[in-house]
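Removed from the display is one protein chain of the complex; every other protein chain stays in position.
Letters A and B mark the chains in the order given here, with residues in each chain numbered from 1 onward.
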Amino acid sequence: MRTLFILLFALLAAACGTTTTVAPSAAPSAPASKLVIAQTIDAQSMDPFFVNQVAGESVMKMLFDHLIERDFDGKLVAGLAESWNIVDDKTLEFKLPQGVTFHNGEPFDANAVKFSVERMLNPDLKSSFRGNFKAIKEVQIVSAMTVRLILAQTDAAVLDNLSAQLAIVPPQYLKQVGDAEFARKPIGTGPFKFVEWVKDDHVTLEANRNYWKGSFKGEPRVHTVVYRPIPEASTRIAELKAGRVDIIQDVPPDQVKDLQAAGFNVVAKDAPQEAFIFLASDTPNTPLADKRVRQALNYGVDVDSIIKNVLQGYAHRIASPIGPLTLGYDASVQPYPYDLVKAKSLLSDAGFANGFDVVIDATSSDKTLTTEAVAGELAKLNVRATIRQLDLGTFNDNWSNKRSSPMIAARWSGMFDPASALNFFAKSDGLLTRYKNADADRLIAEAASTLDQSKRAALYAQLHKTLHDDPLGIYLWNTQNLYGLSKRVTGWRAHARSYIAATHVTVQ
Amino acid sequence: MNRRVRLQPIVGALIVVLIVSGATFAPALTSRDPLAQDLGARLRPPALLDAHSDFVFGSDALGRDVSSRLLFGARNSLFIAFAATLIATLVGVSSGLAAGYIGGRFDALLSRVADVQQAIPYLILVIAIIAVLGSSIVNLIVVLSLTSWVTFFRVVRAETLTLRESEFVMAARALGAAPTRIIVRHILPNVLASVIALVTLLATNIILFETSLGFLGLGVPSPQPSWGGLIADGRDYIANAWWISVLPGAALALLATGLHLIGDEFV
Partner (left out) sequence: MLAYILQRLAHGLLVLCGVSLIVFALTYLGGDPARALLPLDTPVEDVEAFRHAAGFDQSLPLQYARFVARVVTGDFGTSLRYREPVLPLVLARLPLTLALALSGLAVALLVGVPLGISSALWPNTWLDIFARALMLLNQSVPNFWLAIVLILIFGVTLRWLPPSGLDDARSLLLPALTVGALPAAIIARVLRANLRDVLRRDYVRTARAKGLRDLRVVWRHALRNVLLPLTTIVALQLGTLLGGAIIAEAVFALPGLGRLSVQAISARDVPLIQAFVFVSATFIVLINLALDLVYARLDPRLHLS
């Protein structure tokens, strides 16, 4: 709850594409091949119902599968359900494939789905995702390979949440060993099997040679994969250069050219992660309560220059929280142009010709370089910003209790579908919202009350315009993920959800 | 000792005065705003190494002038180091004198408090406090002095214990001098040398400590410059823009040298 990342990865239902990406099958490489991946942090748990950060998701996605999945480009595709069907606004039906088994040989069937959903909903388990599935009233087993989810009320977010947060777990095994042992020796249906986890050191997985055919993830082609948490960027790069690690996460943009010059590949991948500076407009008689001031700040920050120089071009400008990869994106709504004159005149119209002092809250786990760049831009408007770094817990606590500073630097990830994110920060009664716009409230509520994706897309497009015109933040960019790869690695694909998959890859 | 050695504290004092006046007169010494960024002129090397660069000490990752950040950063870092050292000294010395002179239960109590303080892993305590309260110059001063007073307490207490039994203190007591008078007149002057030596050691340590907090994202709030912050921010650029972290590091080394030369005189 208090981790921002739960919020960050809260996903919603989206386009009902049923295309299946079939991985081209190729001969597995030598049986002893080993792939080492360096991420920024360690997984929090080996129980998928308690993993809400990207680093852990990498491991979970290799151990477990979901009923529906996001493919590498973020499109919803078949997962453990070979097809699904929206029977009505409150009933979803899933057809399951024959012959899929868990790593321990336990068969996968409708019962496993029912068990997994009920485990998620069990309040005693205290899964951090439980709130996202509250709309589910019951799970009906229609036949051994057909299952229905009955919703208490329509919830557009359910499909998307199923793809991200509800891993299918083995009922017999779990009943036999219990939750604690399951977290020590997790068993799923995924392309890799669990070997060992030494906390903060490494997670080792081993190829599942019986992985079911047809998953978008593709087959494992290395024998072993090791995920290592290495928090310092320079240490990750050193390990890559020393040849001890094959793939690294989060290459700083300024290091890309050096790495390429040293003979490494750098992969840039678009992901729906929106960076913005939230502007709290809920305190009367403060500068940010004035719409003109919020517009002025958007005009006054030269975002393109920050993207070009500080991020070396590895980002796309956004015009509202609804970015280019998000449902409802409308390219005709242009981002605010950089216009210092206009910004200054709006500020002086609002009575702040001499600017004002303000504090930007940020987390201590993120580097503040880009936030400092924004502060440096604001200084040109005489808006004197100081950055206050807090630990993630305090940061989230303050935010949700409306105690945060007037500006909040945040990066919102996994926004394929904007529904749950908007509920959090744009709807006037949202947990984190410090903004009020009647039109926005109406559009958000309408979009949540239907499962019709084209209707929802149209509503979000309107919302896109509303949130652009009456900004709730300084809209910055959609960050690309940067990965460094050794030349030995071939066939690796970056995933739009930012996690690092170990399928498709071969290592020489 | 020969006369040449006497030169050392003078050189040391000169170095410290030089740095302090650099910090004090920073606005006069540089025309550049330490916060002004020029995104088109990022990571420029120092002018000496590159004819195209017009930054004396180069520019940082946002095109800010390193030399002016260094000068203005000295203000924050020296102020924090000075204030925290002063508080730690006052608290540590007075409690050390009192505990050593009064002795008995009072001494036992203070000594146990010092023991408790020393038993707690202070970096973790500091991180926890700053992480929750948020970082500010005042918060930094408080936590840094909180972690440093014990050293003064221990040294001063130990010396006071010895001095208490010395002949001149005995004599003063026999003559009926008030305890405060004895402490101020006879004991304090005799522990001063060790205190000054400790102060010179501690001041550098505090800046170093501030650097560690900067590394953990809990240092002087950005974009305000500080030596610790500059070094911490520059760590990603050691290979391709060394000047961001090396020059502040050199400034810190210079300050340490100055303080060391002074402190040596009192050891």
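Note that in this section a residue touches a chain if its C-beta (ideal position, glycine included) is under 8 Å from a C-beta of that chain, and two chains touch if they have at least 3 such contacts.
This one's a predicted model, so the numbers in the text were calculated from it and none came from an experiment.
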Candidates A:Val177, A:Val195 or A:Leu392 - the one touching the absent chain: A:Leu392
Residue of B:Leu18, B:Leu48, B:Ala128 or B:Ala178 touching the missing chain in the full complex: B:Ala128
Contact footprint on subunit B, counting only the chain that is left out: 4-5, 112-113, 115-116, 118-125, 127-128, 131-132, 151, 154, 197, 201, 204-205, 208, 211-212, 215-216, 228, 231-232, 235, 238-239, 245, 249, 252-253, 255-257, 260, 264, 267
Residue numbers in subunit A that touch the chain omitted from display: 1-3, 41, 44-45, 50, 126, 128, 130-131, 180, 183, 198-202, 228-232, 234-235, 238-239, 241-242, 244, 364-365, 391-394, 396-397, 400, 431
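Everything that follows uses one rule, which is that only the chains that are shown with their structure count from here on.
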Residues of subunit B defined as touching subunit A within the complex: 35-37, 39-40, 42-43, 61-64, 131-132, 134-136, 216-218, 221-224, 233, 235-240
Complex contacts: residues of subunit A adjacent to subunit B: 233-234, 252, 254-255, 258, 302, 305-306, 308-310, 363-369, 371-373, 375-377, 379, 385-391, 393-394
